[in-house]
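What follows is a short report on a single structure.
Here the complex is missing one protein chain, while the rest keep their positions.
Labels run A and B following the written order; every chain starts at residue 1.
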Amino acid sequence: MTSWIDLSCILIVFFALAILATYRIGGMIKIFAAQSLTLGLVPFFLHADALSGRDVAIALGTMVLKGALVPYILFWAIRHVSMRSEVKPIIGVGLSIIGGAVLIAGAFWVSLSLRLPGKQASDLVLPCSLATVLLGFMIMVTRTRAVTQVLGYLVMENGIFLFALSLFNAMPTLIEMGILLDIFAAVFIMAIVVNHINEEFEKGPAAVSRSKMGETF
Amino acid sequence: MIEHILRIPWHVPFGGFSLRLDPLSVIFLAAVVILVVCAGIYGIGYMRQYKGKKPLGLHWFFYGLLFAALVLIVTANNVILFLGAWEVMAIAAYFLIVFQDGELSVRRAGFIYLVATHCGTFCLFLMFFLLAHAAGSMDFGVIAATNFSPLLAGTVFSLAIIGFGVKAGFMPMHLWLPHAHPAAPAHISALMSGVAIKTGIYGICRVLWMVGVLPDWCGYALLAIGIVSGVMGVLYALGQHELKRLLAYHSIENIGIIAVGLGIGLIGRAQHLPFLAVLGFGGALLHVLNHSLFKGLLFLGAGAVIKQTHTGEMDRMGGLAKPMPVTSALFLVGALAICGLPLFNGFISEFIIYYGLFQGLFTLPLPGVFSCAVGILALALMGALALACFTKVYGTVFCGRPRDPEIMVKREELAPAMAGPMIVLAGLCVWIGLSPRFAAGMVFSGGEYLARTGQAAVNPDRILIPLSAVIGGAFIFCALAAVLAAIRRMLVKPSPVQETWSCAFPQVTPRFQYTSSSFARPIVEFVKGLLLFRRQGGKVEGAFPGKSQMSSSVHDAVEENLFRLLFVRFTDISRKFDAKRIRYTQIYLLYIFLFLIFLLVWKLR
Partner (left out) sequence: MKNVMLTIFFHWVIVLALAPLFVGVIAKVKAMFAGKKGAPVVQPYFELARLFRKQCVYSRTTTWIFRASPIVGFGAVLLFALLLPLGVCKAPMRFSGDILLAAYILALARFFMITAALDTGNSFEGMGSSREAFFSCLSELALFMNFITLAIMTRSISFSRMIGADVPLSWPHSNPVLLLVVASLFIVLLAENCRIPVDDPDTHLELTMIHEVMILDHSGVDLAYLLYAGAVKLFLFAGIIVPLLIPFRTGDPVKDMAVFLAGMLGMAVFIGAVESSMARLRLNRVRNLLLIAAALAFFGFVVALWRGGA
């Protein structure tokens, strides 16, 4: 099953890189959904020989929550604004891709010196989760709109979750459920805030240009 | 490894007239002799247009002086002799560059060249002083036999990079090149680009040979400098629209490739991997020879073009292949060779350097693997960008239709004096490209010499067998081309020639053609920030815009951001001195006074 875990890790990093390279918010949210679905499959691969109800619950929970519910909330938040249009990152897409590649290399390099106790299912998990976290950070830093920054935060969460899933086999269910609930609440609140910002702009003076809507300061 | 040393008694303090001929100097000597002779013969034909108007005798005097200086530099075995010849070369080159001293730009270029070369020489004096002091002698052979501490070795290396790097044209120190090379007459530009900057490389090679054990970081530093120079050089070349300036920037790229080869050779030597070292050094040395050949050819061709069109602006030329068939064919050979395409010599040297980088990928520890990967990517990028650059040059100058109707080029009468050397150089490019055994053998021994390995430490067949296969492939390609051409000849009857179809678009004027700047635009815009691409004018306003003008230019980032600021600062400081009304006499007295104190302190310690 190692190869499937490897594949999922690589795909997760690839999706993070794809979010960095996308212009449109709609596309970014869809790629995030795909990433969360892949993440949801990982518990299946990890415990393929001894599937317990808990693993199935976590997997399904991740897939439903982050793969379907959160994207739906985000789409709801941006529905008023024509923000499915282009979102240019601060440093340009070309430079973002190059920067993302450098960050991936950096994550692997750092992982060289990190030695983890115990036997892991796959040796790619640590560097890939670190890379996803770094790429999530980069998404947050290089974008100007609130929704994209939420997305960056969520990608970071995905990375941390991947790490946690694979390394702590004996993590209590309660903590995992708590993490998922945290994420859900955070996204819900963020979506409401974004929606309010948008509505304020809608009601506000006409001088506010549409392109500036939803930008954070 | 045969070393021949000649000593003649010479009554200069610390100096000795001793010459050395070893595998390293043989390669550079070959490049010097070939190019000086070819450029000289070309110059006879080229300079005919100035007969009676300018002092040609003086020009040829300095030419001979330059030749003598170059020969002495690559064969000198003594520090004082080397430095003396170095200075003579600088001065002679200056006088040759400012041949057309009626123009302000030429005089400025000469001045920049003089200042730059003396800055470099200053570092060289320091470096040689350190070396000779540590070894106790001015003789290269004795210096080579001494062991140096890592700190001293590192310092010497850094000084060599700066001092010789100014001459060679490494990236941050290259700024005199794009001014000086276009200002000189064509055959002098060929000489400068082909040989004079190679003396900088020769100097670095000599230092690498003399200081046998260098700290590890030196190889990586050289590799990094090579990568930066190469990529930035060709990017700047892409942004130029003046022919000789473009060729000058392109020389920087090839110097970068040579530095990459030297870097990987040095890394191999430091890690005790003889095959890697020999490949790196050998590839770099072969590229030295190759570059002098094809760059010389390109500059001579450019000179022929400029002589006919009286302008260097590529955007005003076009369709010159029809009136100048011989020049265009020879220029094409040079362009194909410089892009490193198979059948020509550029591919052979780049192949050897690539091979070395791939070997490094397999045999080096992790930081070396990463550096080699970056090196391979940089070489690939440089190759593709060079292809873009030279298709731009050849396409804009020789293909299509003339863009400026004022440039009337009559049927070429290329003087045999000008055609002969170009044919010889092109022939050498093709010869080395199709039968590299002789050249490869020569550089292999040079590489082993630099790598300080034993005579038979590396089996030359390991690289000669792939090279023979490459040549076999090239011959198969030629055979294929011949067969395909024969098939076409059989099938096709000659038909009348029409206008260009291009989707039946009527009323096409020559001004519709892509110019050199528009051809390079996608690439230049991609790296706008690095290349300081500036655009003036050309804003289209209103529903019925009137006549307007647009110009765009690429500025050298190093020159604008770094050196201009430094010079402004210096001018400010010197103005302050002026304001304080200190006379020059007092400043010189001050210098002598300080030197006296320094001597006293040093000797009394």
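One rule holds in what follows: a residue touches a chain if its C-beta (ideal position, glycine included) is under 8 Å from a C-beta of that chain, and two chains touch if they have at least 3 such contacts.
Quick caveat, the model's predicted, so the values are computed rather than measured.
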Partners of the unshown chain among those that are drawn: A, B
Touching residue (missing chain; options A:A33, A:I104, A:L165 or A:V187): A:I104
Selected from B:F61, B:Y394, B:W431 or B:F563 as touching the chain missing from the view: B:Y394
Per the touch definition above, residue among B:P150, B:P416 or B:G473 touching the missing chain: B:G473
Touching the absent chain when the full complex is considered, from B:V228, B:V326 or B:V369: B:V369
Residues from subunit B at the interface with the omitted partner, ascending: 318-319, 321-322, 328, 332, 336, 339-343, 347, 351, 354-355, 358, 361-362, 366, 369, 373, 376-377, 380-381, 383-385, 387-388, 390-392, 394-396, 398-401, 465-466, 469-470, 472-473, 476-477, 480-481, 484-485, 487-488, 491-493, 495, 497-503, 505, 508, 510, 512-514, 518-523, 526
Touching residues (missing chain, whole complex) on subunit A: 2-3, 6-7, 9-10, 13-14, 17-18, 21, 93-94, 97-98, 100-101, 104-105, 108, 111-112, 123-124, 127
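Everything that follows uses one rule, which is that only the chains that are shown with their structure count from here on.
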Cα-centroid distance, subunit A relative to subunit B, in whole angstrom: 49
